[in-house]
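Note that one protein chain of the assembly has been removed; the remaining protein chains are unaltered in position.
Naming follows writing order (A, B and C), and every chain is counted from residue 1.
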Amino acid sequence: MKFDSKINKGPLDLRTVIGFFHTHLLYRDHAALTDVSFTVANGEFVCLTGPSGAGKSSILRLITMDLLPTEGQVIVRGMVSTNMNRRRIPLLRREIGYVFQDFRLLEDRDVYQNVQFAQVVVGISSKQMKNNVMRLLTQVGLWDKRHRLPHQLSGGEQQRVAIARAMVNSPKILLADEPTGNLDPVVAQEIIDLLFRINTGGTCVVFSTHDHEIVKNFGQRVIVIENGRITSDEEHKTAASTAHRLADRMYRPSAPQPAAVRVQEGSERA
Amino acid sequence: MKFDSKINKGPLDLRTVIGFFHTHLLYRDHAALTDVSFTVANGEFVCLTGPSGAGKSSILRLITMDLLPTEGQVIVRGMVSTNMNRRRIPLLRREIGYVFQDFRLLEDRDVYQNVQFAQVVVGISSKQMKNNVMRLLTQVGLWDKRHRLPHQLSGGEQQRVAIARAMVNSPKILLADEPTGNLDPVVAQEIIDLLFRINTGGTCVVFSTHDHEIVKNFGQRVIVIENGRITSDEEHKTAASTAHRLADRMYRPSAPQPAAVRVQEGSERA
Amino acid sequence: MPSKTQIGYLLRESFAGFARRKLTTGVTILIMGSALLILALFTIVTLNLGSLLETARGGIDLRVFLHEELGAQREAELQPRLVVIPGVQSVAYISKDMALRELQAQLGDEVDIMTAVDTNPLPPSYQVTLSPDARTAAAVERIEQEILLWPEVQEVVYAQRWVEVLERWNSVFRLASLIVSLVVFAAAVFVISNTVKLTMASQARLIEIMKLVGATNWFIRTPYLCEGMLQGLLAGVIAMGILAGTYSLLRSQMDGLVFFTPWQMVGFVLLCISLGLVGSWAAIRKYLRT
Partner (left out) sequence: MPSKTQIGYLLRESFAGFARRKLTTGVTILIMGSALLILALFTIVTLNLGSLLETARGGIDLRVFLHEELGAQREAELQPRLVVIPGVQSVAYISKDMALRELQAQLGDEVDIMTAVDTNPLPPSYQVTLSPDARTAAAVERIEQEILLWPEVQEVVYAQRWVEVLERWNSVFRLASLIVSLVVFAAAVFVISNTVKLTMASQARLIEIMKLVGATNWFIRTPYLCEGMLQGLLAGVIAMGILAGTYSLLRSQMDGLVFFTPWQMVGFVLLCISLGLVGSWAAIRKYLRT
């Protein structure tokens, strides 16, 4: 490593949750990221967009410290990539919710267990766990399919399980890698609304998508990455707040209520 | 089974490659498809669209005889779901190319081997095999990443490998399940062009997507499926042929030539 | 008819499990080899014990002690009567003098019993050798009972207990051999099947995808069957090699040791291969149910 371990010379903004400082990432001989620098403040909603293979997923993997940068520095919630205790990585990850591009569900556990699982790892009490799972599965519209195994779900349904799992721990940072790639426009909009809602609650959201068009209409901060370099990083603060309010209003509270669903389940079994 | 094994009472059109006749599909107690009937003629290009969980993937799985209908009949290239020899299923599948929604690549084999694999199963000669793989990987723009393992590729790149694999055997039927879900608009358009091209060569293509909007502009036959039922089945023949010609013209023959790529690869290694 | 590329593929895949799981495969072969070694050892010990028993039974002779006062005439008359008893092969007369010389030989040089004795206290006797088929505890008992009824006979002595012990041990050993063989068979099949399962578990997706791409069940199966058979072959060769090596070392020291014939050795290795086949078949079954 050519760089000093203290690359970030200036004082760190206390509101900064994620910081990339001249980050380079090499996969063996392939340069996936070149000199990427940006910071994300607490509570921000950031869209990450760019063509296939641009490096979006790589950025998200750097944030969870699943990968470490070849050069430069990544700081996430005070954890510095160049100078850290590997044993503390699990603790960082518990504060991050990650919607993987390929879902990564547990194939041999049902929907309920998949969502619950993320909480067991963290060690949440049994009762609270149940409430959380119920709330999130209801929000993504899968409460009545909670006993299905992943392979018994359609692609879009699997994606929604992945989203519920990422959100269940009320993470401080939510990383969503193409969370709507397999969803039809209606459901996709619902998921995006959900992301906005969780963002309103103070969670920092990084939303990665290949489709620049969708993102433009959000009116949020958009980071465009092409061929491993950031080519644009624009904020649309005014539009953003509008979109926010819009999303909040648009969000349908008519999703099936857990209680009602329970009755339904009973009748199904009868 | 309540139905007669010979449901298809009328004479089968000789040009029919895929026929669904009052097909019902139950997953245990969940009705995924209800009374679905349609036929696809030889050389047709059919778009299958509908919201998440509508039953698109289920229809494709019925076509490969990975699933059999609970009621009704599916006939694919003369093979009748209600009256067939299970040992002949592999032979049917060799004539079908399938781009799976979740890619299903072999994680421990590189890109080249993944594409080659479909041909080994069929038993194609070694030399022809090499040419086919080279041609297709070049078309999807992954020839220079042919030695990568799937997990070393971005989501969109993996999707393109799956597309190359499905096409490599010059199948009679190509089933593409959300083949552009992880691709940016530019690459997605290239893939769609590729599908049109292969269709022009006489292959019957079934293109499934959650996005009604994309499909409307194709001007092809569009089957809309909602909640397991076909709600619309419209042909736009005039527009279709236009789109065809347009796609052919638009298709860029400037994709890197294998020979040039080989030199590049050599220099990379040096 | 598989094409050339397919055969190449199948061969490569058959060795892929070996290459990817060197340690596991190696230890599998070693464990299976040891198991088969035990099997072969038991077989050989059983063979040798059998031939030992044959030899030992040669020593099951009866000693018929006669009353003192019979006289040469009546003593001689007994010989033809003994010979005609079914199961008797030959008969030898041992006089009182010969008996004394026997005792002298047993007591050793330090004691001169020949000059010490006044009158010879040892009775005359007949040494009765049995035919091979009569050398069982039951037959000997029968003959003894018959002879004991004769008034001329004082006592019949033979190594009855020893025969019985040897016979019991032999049958116990045969049974043990059988049980050990079955256990070892099961263990060998299990270990191989588990190793093939490991290969398959890591390739569950491969198998699923092969099916979807149009591979026949035989195409999917073949590499795993080959892998199992190869493991069986190697294990068998190792076991047989160790055994043959040990035998050629011991041969000079232990006379009359029985060993496998070359054909039996080939048969043993073939058995090992088929154990491997059964093991991998058991592992595969689950995956090809549909």
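Points to keep in mind about this one:
Quick note on the criterion: contacts are C-beta pairs under 8 Å (C-beta built on N, C-alpha and C of every residue); 3 or more make two chains touch, one makes a residue touch a chain.
Worth saying up front: this structure is predicted, and the values here are computed from it rather than measured.
Put simply, the hidden chain is in touch with A, C once you look at the whole complex. Set against the missing chain, the residues C:Ile7, C:Ala72 or C:Ile113 yield one that touches it, C:Ile113. Interface note: of C:Val27, C:Ala76, C:Val172 or C:Val266, the residue touching the hidden chain in the full complex is C:Val27.
Note that of C:Gln154, C:Asn217 or C:Ser274, the residue touching the chain absent from this view is C:Gln154. When the whole complex is considered, the residue among C:Phe15, C:Phe65, C:Tyr93 or C:Phe259 that touches the unshown chain is C:Phe65.
By the touch definition given at the top, chain C reaches the unshown chain through residues 24, 27-28, 31, 34, 65, 103, 107, 110-113, 115-123, 154-155, 183, 186-187, 190-191, 194-195, 197-198, 201-202, 204. Listed by residue number, the positions of chain A touching the unshown chain are 64, 66, 87, 90-94, 96, 98, 100, 104, 106-108, 117-126, 129, 165.
We take it that only the chains that are shown with their structure count from here on.
Taken as a graph of touching chains, this assembly is arranged as a line, each chain contacting the next along an open chain of partners.
Of all chains shown, B has the CA centroid lying nearest to the centroid of every protein CA atom. Computed from the mean C-alpha positions, the centre of chain A lies at a distance of 69 Å from the centre of chain C.
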